[in-house]
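Input: a single structure, listed below in structure tokens.
What you see is the complex with one protein chain gone and the rest in place.
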Amino acid sequence: MTPRAEAFDNWIRRDFRDMNTALEERYFAERRSDVSGVGDDIKQQLLDEGRAHIVGLLGEGNTDEGFDAGFDLLGNVGFYMAACRRHDLTEPSRETRSPLAEASALAMQLGASLGTVPRFASAHLETHNRAVDGVFKSFTTLEDEGTFIAYNTRGALAYIRASEALLRLLPLGVSHPVAADLLDEARDALEAVYRYNEELFQILDVERFFYCVRPYYKPHRVGLREYRGANAGDFAGINVIDLLLGVCRADDPYYSQLLVDKFLFMRPEDQLLLRDCMRRQSLMDAFLEHRDSDSPPLRENLRRFLAVCDAHGKAALQHHEQLVEKFIVQPADEGDLVDNQQLTASGPPLPVLLKALRTLCDLRAGAVRDDIPSRHRDLATLRELASQVSA
Amino acid sequence: MTPRAEAFDNWIRRDFRDMNTALEERYFAERRSDVSGVGDDIKQQLLDEGRAHIVGLLGEGNTDEGFDAGFDLLGNVGFYMAACRRHDLTEPSRETRSPLAEASALAMQLGASLGTVPRFASAHLETHNRAVDGVFKSFTTLEDEGTFIAYNTRGALAYIRASEALLRLLPLGVSHPVAADLLDEARDALEAVYRYNEELFQILDVERFFYCVRPYYKPHRVGLREYRGANAGDFAGINVIDLLLGVCRADDPYYSQLLVDKFLFMRPEDQLLLRDCMRRQSLMDAFLEHRDSDSPPLRENLRRFLAVCDAHGKAALQHHEQLVEKFIVQPADEGDLVDNQQLTASGPPLPVLLKALRTLCDLRAGAVRDDIPSRHRDLATLRELASQVSA
Amino acid sequence: MTPRAEAFDNWIRRDFRDMNTALEERYFAERRSDVSGVGDDIKQQLLDEGRAHIVGLLGEGNTDEGFDAGFDLLGNVGFYMAACRRHDLTEPSRETRSPLAEASALAMQLGASLGTVPRFASAHLETHNRAVDGVFKSFTTLEDEGTFIAYNTRGALAYIRASEALLRLLPLGVSHPVAADLLDEARDALEAVYRYNEELFQILDVERFFYCVRPYYKPHRVGLREYRGANAGDFAGINVIDLLLGVCRADDPYYSQLLVDKFLFMRPEDQLLLRDCMRRQSLMDAFLEHRDSDSPPLRENLRRFLAVCDAHGKAALQHHEQLVEKFIVQPADEGDLVDNQQLTASGPPLPVLLKALRTLCDLRAGAVRDDIPSRHRDLATLRELASQVSA
Partner (left out) sequence: MTPRAEAFDNWIRRDFRDMNTALEERYFAERRSDVSGVGDDIKQQLLDEGRAHIVGLLGEGNTDEGFDAGFDLLGNVGFYMAACRRHDLTEPSRETRSPLAEASALAMQLGASLGTVPRFASAHLETHNRAVDGVFKSFTTLEDEGTFIAYNTRGALAYIRASEALLRLLPLGVSHPVAADLLDEARDALEAVYRYNEELFQILDVERFFYCVRPYYKPHRVGLREYRGANAGDFAGINVIDLLLGVCRADDPYYSQLLVDKFLFMRPEDQLLLRDCMRRQSLMDAFLEHRDSDSPPLRENLRRFLAVCDAHGKAALQHHEQLVEKFIVQPADEGDLVDNQQLTASGPPLPVLLKALRTLCDLRAGAVRDDIPSRHRDLATLRELASQVSA
């Protein structure tokens, strides 16, 4: 890190965070969804101080400190732009180009040279959020934000662990005796996702989350283009699991649209990993292909595979029916905000988003639906096969 | 190539091309810019036959034939979608989602798995347009389309040659005695661009180009999103030259916006190459840094470097003042189409596009303008230095 | 897989395996270490049948079926060459060039095009040994070979799991509250290594292993050069753990020699991964750097980190003092083979190899030795620090 980059990082980790916190406390105390006219001096200070840092960094030119340093800096610029959006200093439908000219320039240079969107992505908050002295980066010091980030990180890491177990399984084939260990590991990891989600469900405060945390994840412009907000799922692992298990498929236009829209929100290494998975045979298809084999390890592995699918479906339903419901749908209802255009991180109105999320969790759970390419029939075939054996 | 992919390729190379040609002859004979109601049976046949091929390919699933096969197939799907757009079978402002559902599904699967936009890009027409029995792919058999593609290919290859010479120069440094050969090679290649452009300027028919070739390069939707059209410049080489010479800079928001918008239209190898260049010191900056050195090879190389810059600027001006002017501005004027929303490949109205292209060629030419970060002052400094020496 | 490649694979999985098994039974019954004059007809058949397959494959030319297919084929050619070596049909000190001319040609073509040694490596036996109908590839059908391979695979996979947890920790930093989960996961995985090793220690038959399994892992020539044998450790994970924990260092000539000698025995993806780790700060150095911080998560993580180091050291000692001792040193002693030049997979005489292995396990265990760069002092400092806190 250059000295300027370090100074900016320190600012993000302290003054910036404190200003956001002060603003949130005032918004939360006075009123809730309209932030205009509150704390204008703090907002201006945040705007100016950030800009000063960024102007210096832009003038520094191309310092070529390597990918990690560039990605980190992009995160910091992105934090700043997201906070400006949250405090309504910018608003994409009001503008045709981001008024944060220097921040946009720096973000576009970084995004283009790194191969990602020119904004902060969830990796900056979760898997690549470096802690200093025990404290990771966040927009505010609010306890609920810390809780939210920590649990997202835990969930993402557990999904990644499950995906890595499945990836290690691929070259062994579904009938390899040692594959059993890997399937168990994947199931364990998905059960951990479930447990973490449950804890988060219990401890996260709905109002604080809805009014003081989520608004930092809104879409905003960088340069001319608008970019959807970060969401906890912008890492490859979850889709690797979908594709390798076989519950989602890349030739389903719903799912490939989702992938197309997601690629640049992931780190390049994740993009490559996910791309590689798109060309693999799924485990479900492999089990179906060998449905007539009576190799004992194959049958044993099949049982374990189905347990992995169950665990994946269960966590997906929990995400939809508990987390999304409690922390977004209900407060939106209560605040009469369901039709608010700016409610969601990805942009579309809430009911549209909810329908899409329902589809996704139904695919993952293998729900009995024929309007989407749910694999419920194939899963039933395999369950039947597995039960015959244990008989 | 799987047999289905091969059958589709044959269709694109024959029947598809012949149907487009028949339609173009009718449009050109009857009237010009509105194509509705002309040749509806042919249009329907094109739509249906293409769809039949694509449905088969989609059902074939993930055949994992390697990057090249996938990229080629994406090109063919893209040709089909672009022709549907040209014949007004789809039109992005009329729709919220491409009505070509299967083609979109296949294109999105391919684009996501390859790491490019899910549409045909100029590489499919130019640098990666494989000839069969002496004939490369094209939308029609019109001579002017063949001419346009062949000359674009020659221009692109010559730009690439210039860029490769500059890339080989980087590790030698600007004062290396052997660098002179590489600078001469770059200049030669840029002069070849100029010559090819001149020939194209002479032999291409304005009306045929404007009315029968360009319309295949319009923006269209794939799935939910609209993608701008391919243009001859969607390869890294031209930007590599810009950046390595130093006439354009990645911290200039105009230029980084251009790069951000362009990345996914290039092949992944080009994306990586261009990214790598973004972190290099430009030759211009290197010469400026050593302005006080009196090493003879450095001075000799400086003269040759300035000749490369001149050749680059000259070709850029020619592109703008001759090609764009003759083949787009004038026929648009004459056809009263200047304000037509659908005229340009990249989407914006023509006057906006022209202003942006002017900026680009002025940067390349080091024009004396201070409203853009033209390096005319630095170039003057270097020219002064070079002239002192020869004195 | 082309039909020829598939036929060869079937041969390796059946006839080849059965011939080796028949030969092993005769060697084991009659005498033990000198195999000459036993089963010459079988040996000749194995030699000829394999050669016939390979000649066909070589004539097939460059079929470009992708990395995975090439790597798999290299494994099969390598199995054949290793068996020829085991049956003394080739012997490197007797020859200046492998007499298996076609097999060498194919292996060199494949190795060069894949970026690995042109022989079978442990990935072919372990992490990338695809099972067909519940059975993975092996030289013989002997139960002890199956056991050995399965447990090596389990061990390798568990080491890889530990390494992946540590890799995920890096971007979070040693004081991140969520890092605790990852350290626990790494420790769990290393404890699994220990358990698997213990089971293997119990169930593997010493004589069978020593006389019927190990001989397939001897060095042999491919073309002009001699390559050391595969060993269970030819994957990046174990070294990733060494380097990230900080117990081994890339600037220690002993350890860098080991890495230099190992790189091409790993798959390219493992080579890249290990290379990337070589430039990272180790966790131990990170904890030492922050020794004065009193951040509670840092202290908590330190305790867990030390538990990971303990588990790593314990498994290393177990490998050396139990597995190597029981399955190699003792039977070599008993067979009076200690000075046999051809005993070890990597080539050097047994006492030299044992000394090198001792160094390695002492580094991993942080043994109190000052003739090697063991980090026992740094570990003591950190232990002291950790104990103060819990006090």
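For reference, chains read A, B and C in written order, and residue numbers begin at 1 within each chain.
Following the convention adopted for this analysis, a contact is a pair of C-beta atoms (placed from the backbone, for glycine too) under 8 Å apart; a residue touches a chain by one contact, two chains touch by 3 or more.
Only a predicted model underlies this, so the values are computations on that prediction, with no experimental measurement involved.
J.: Taking the entire complex into account, which one of B:Leu182, B:Leu243 or B:Met266 touches the absent chain?
T.: Here the residue in touch with the unshown chain is B:Leu182.
J.: Of the listed residues C:Gln44, C:Gln257, C:Gln330 or C:Ser387, which contacts the missing chain in the full complex?
T.: Touching the chain that is not displayed is residue C:Gln257.
J.: Just name the one of C:Ala105, C:Val213 or C:Leu382 that touches the chain not displayed here.
T.: From the options C:Ala105, C:Val213 or C:Leu382, the contact with the absent chain belongs to C:Ala105.
J.: Counting contacts across the full complex, list the positions on chain B that touch the omitted chain.
T.: Those residues of chain B that touch the unshown chain are 68, 127-136, 150, 153-154, 157, 160-161, 164-165, 168, 171-173, 175-179, 181-182, 185, 290, 293, 295-298.
J.: List the residues of chain A that touch the chain left out of this view.
T.: Residue positions of chain A that touch the missing chain: 64, 66.
J.: Contact with the hidden chain only, please: which chain C residues?
T.: Against the left-out chain, chain C lists 58, 61-62, 64, 101, 104-106, 108-109, 111-115, 118, 223-225, 250-253, 256-257, 259-261, 263-264, 271, 275, 278-281.
The working rule: only the chains that are shown with their structure count from here on.
J.: Tell me which chain's centre, taken as the mean of its C-alpha atoms, is farthest from chain C.
T.: The most remote chain is B.
J.: Compute the distance, rounded to whole Å, between the mean C-alpha positions of chain A and chain B.
T.: 34
J.: Send over the residues of chain C in touch with two or more other chains.
T.: Counting only residues that touch two or more other chains, chain C contributes none.
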